[in-house]
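Here the complex is missing one protein chain, while the rest keep their positions.
We just call them A and B in the order they show up, numbering each chain from 1.
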Amino acid sequence: MSGTFMTTRAWALMLPLLVVMIAVIGWPLVDTVGLSFTDAKLVGTAGQFVGFENYAKMLASANFQRSLIITAMFAVISVAAEMVLGVLAALLLNQDFKGRGVLRALMILPWALPTVVNATLWRLIYNPEYGALNAALTQLGLLDAYRSWLGEPGTALTALIVADCWKNFPLVALIALAALQAVPRDITAASLVDGAGPFTRFRFVILPYLAGPLMVALVLRTIEAFKVFDIIWVMTRGGPANSTRTLSILVYQEAFSFQRAGSGASLALIVTLFVTVLALAYGALVRKAAGSAA
Amino acid sequence: MLKSPMTSWHKTLLGAALVSASFASHAFAETTINALFMAQAAYSEADVRAMTDAFTKANPDIKVNLEFVPYEGLHDKTVLAQGSGGGYDVVLFDVIWPAEYATNKVLVDVSSRISDEMKKGVLPGAWTTVQYDGKYYGMPWILDTKYLFYNKEILEKAGIKTPPKTWDELNAQAKIIKDKGLLPTPIAWSWSQAEAAICDYTTLVSAYKGEFLKDGKPAFQTGGGLDALKYMVDSYKSGLTNPNSKEFLEEDVRKVFENGDAAFALNWTYMYNMANDPKDSKVAGKVGVVPAPGVAGKSEASAVNGSMGLGITAASKHQDEAWKYIAFMTSQATQNQYAKLSLPIWASSYDDPAVTKGQEELIAAAKVGLAVMYPRPTTPKYQELSTALQQAIQESLLGQSSPEDALKTAAQNSGL
Partner (left out) sequence: MERKSPLFAAFLYVSALLLAVVILAPILWLFVMSISPAADLAAKPLRWWPETPDFSRYATLLSTLENSAGAAFTASLRNSLEVAGMATLAAIALAIPAGWAVSRTPSIGWSLSLVIATYMLPPVALAVPLYMGLAHLGMLNNVFGLALVYLTILAPFTTWLMKSGFDSIPKEIEAAAMMDGAGLFQTLRIITLPLAMPVMATSALFAFLLAWDEFFYALLFTSDQRAKTLTVAIADLAGGRVSDYGLIATAGVLAALPPVLIGLVMQRALISGLTNGGVKG
């Protein structure tokens, strides 16, 4: 069979997927770009062309800058914590002990819990008057009075990050565990004979096996963290005093609550640009990590 | 442009189709209308379902689908459903939205449907809920304001004879309760970053005789508007107010009050009978209610207009049936029957023993409160103004900004 025939056939088989993707992602994206240059409202008026005015206004606004910082903090801290906790849990689960299988099975639970259920659960746990966290901490003597976890800017973002981490670090752990199990036993044994300490062993013997899969997990989790909406919507809606208003919440407010579709679209595209740049930078890192691991 | 000539033959056919269509809708009975309500304050979900059951029993040819969302979702849901052909027919709307809904053609003008009996029977104050630019965009349904609730047992223990008449008295009494060790933080409010905080703020603005807008420009950053926010901040900083108030909505306030963890609470009508129900409440029988206090030399009492109306969406294909439903839900008979969680819009109901019995205290407070109800500003950009004010209130409470600066920033960000 000729190469052109194969390629044509392959394209034909790809076609249904491509058509759907263009209809439901490609076209809306192009439309969003168009909208972002107008002052269109969500309902009613189609809007006038206003050039880059929306972009200039959004980039200069204090709300946007603050949301960008909050989003970056949420993404960096939660993803970093998920990576560290995930690898530690994986190292633990890679050891031999009774009940290891059960524990590994449990790890799937937080990941399987729907995001909205997770957010609702933690909102109840953090309840300032009747929540389990306040009750547990005071009964253990770690806290002398009930606190408002989601009502203080100092703790609200941290509380969200904890809830997000709890759901996502087990996934990182499972990915890391699978990678660890690919490390040949004789290599670790050999390094033991060489007298390598546990940290040296981790750094030079084990980490190279982890680097590739962890990088992929890192990229995916960072992109997701940057787009975060659900957990914040359910737990704080961006409060208190906008201290947890991430970019996605800000876009929602602009486009849907205030019904300014035009400037909402420009804001959404600015966010998209950030995520893309992030992903490309990470992509380069992944390739580098993959190169050094090989 | 091509003009397609419509022949008489076409017209006849079209007419026939229309006639048969209208026959069909009668012959085949069932029309389904979709109605959007909120799951927060006022009538409970169970009440609304029971009222609707009564309606469908009386009108078997109309089926009503009910949808309940939190107050926080009510506005966005209504606006978003505009786009869907099969969206809501009847929507509940807050007193602050008719300006925007009328401007964006979300609701239809129902002025012609409102009868003279309605106009005469309903309290004049209630009509402001549904009016914009001289037109009516629905029927008022929930006539509500925030009252000051107090726990009689705790006040008695503290040796307080009468509940506060001014906001300063409230602080003084709360201080006695705190100092006697009865409760660490006696006052509960709903100051979460939400519309609820604006309602509490507006109550205080009305007490301090402040103004939101003057000639369409923000005026809340000076005078009474500033005093109101200062009062909130002082109450918060003094420790008399439950610090968790800054993440409370109305339901959290109710929970705290019903649990006996608050001596005073600002909340809507519905809390009176709910907190008096021994099934869910630990303070049943100890619930006192008075109009929200005033400020010496300025006002006797204060109140926010927290009323809500039922309107027909512009996208509705069953406007007649929708109006029938609205007329039933807002009728005096229905409202009198369910007058426990929300008080009727009808003037004569307030002298009807069937309505007042068992809640004389609430009715007494309502007579004062409803008369001094103060409106939140009427502007199509209300959502932006409110969002800016919510931020100002929270930043001042949290000490991130002084009330002066916070309100100035809010005035700049209000979009007005």
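Operating definition for what follows: a contact is a pair of C-beta atoms (placed from the backbone, for glycine too) under 8 Å apart; a residue touches a chain by one contact, two chains touch by 3 or more.
Fair warning: this is a prediction, and the values are worked out from it, not measured in the lab.
Enquirer: Under the definition given at the start, what are the shown partners of the omitted chain?
Expert: Touched by the chain not displayed, across the whole complex: A, B.
Enquirer: Out of B:K77, B:K340 or B:R376, which is the one that touches the chain we can't see?
Expert: Missing-chain contact among the listed residues: B:K77.
Enquirer: Hey, which of A:L59, A:I77, A:L121 or A:L285 is the one touching the hidden chain?
Expert: Once the missing chain is taken into account, the touching residue is A:L121.
Enquirer: Looking at the whole complex, which of B:R254, B:H318, B:K340 or B:R376 touches the chain that is not displayed?
Expert: With B:R254, B:H318, B:K340 or B:R376 as choices, the missing chain is touched by B:R254.
Enquirer: So that we can see where the missing chain sits, which residues of chain B does it touch?
Expert: 34, 36, 38-41, 44-45, 49, 52-53, 65-73, 77, 80-81, 83-88, 251, 254-255, 259, 280
Enquirer: Please identify, in ascending order, the residues of chain A that touch the omitted chain?
Expert: These residues of chain A touch the chain that is not shown: 6-7, 9-14, 16-18, 20-21, 24-25, 27-29, 31-32, 35, 42, 89, 92, 95, 97, 99-100, 103, 105-117, 120-125, 127, 129-130, 132, 135-136, 138-139, 166, 170-171, 174-175, 178-179, 189, 192, 212-213, 216-217, 223, 226-227, 229-230, 233-234, 247-248, 251-252, 255-256, 261, 264-265, 268-269, 271-272, 275-276, 279, 286, 290.
Everything below uses one rule, namely that only the chains that are shown with their structure count from here on.
Enquirer: List the centre-to-centre spacing of chain A and chain B in whole Å, with centres computed as mean CA coordinates.
Expert: Whole-Å distance between the two chain centres: 38.
Enquirer: Please name which positions on chain A make contact with chain B in the complex.
Expert: Residues in contact with chain B: 41-44, 128-130, 145-146, 148, 150-153, 237-242, 253, 256-259.
Enquirer: Okay, in this complex, where on chain B does chain A touch?
Expert: Within the complex, chain B contacts chain A at residues 72, 75-76, 79-80, 82-83, 104-106, 184, 192-194, 243-244, 246-247, 252, 255-256, 259, 261, 383-384, 387, 391, 394-395, 397-398, 400.
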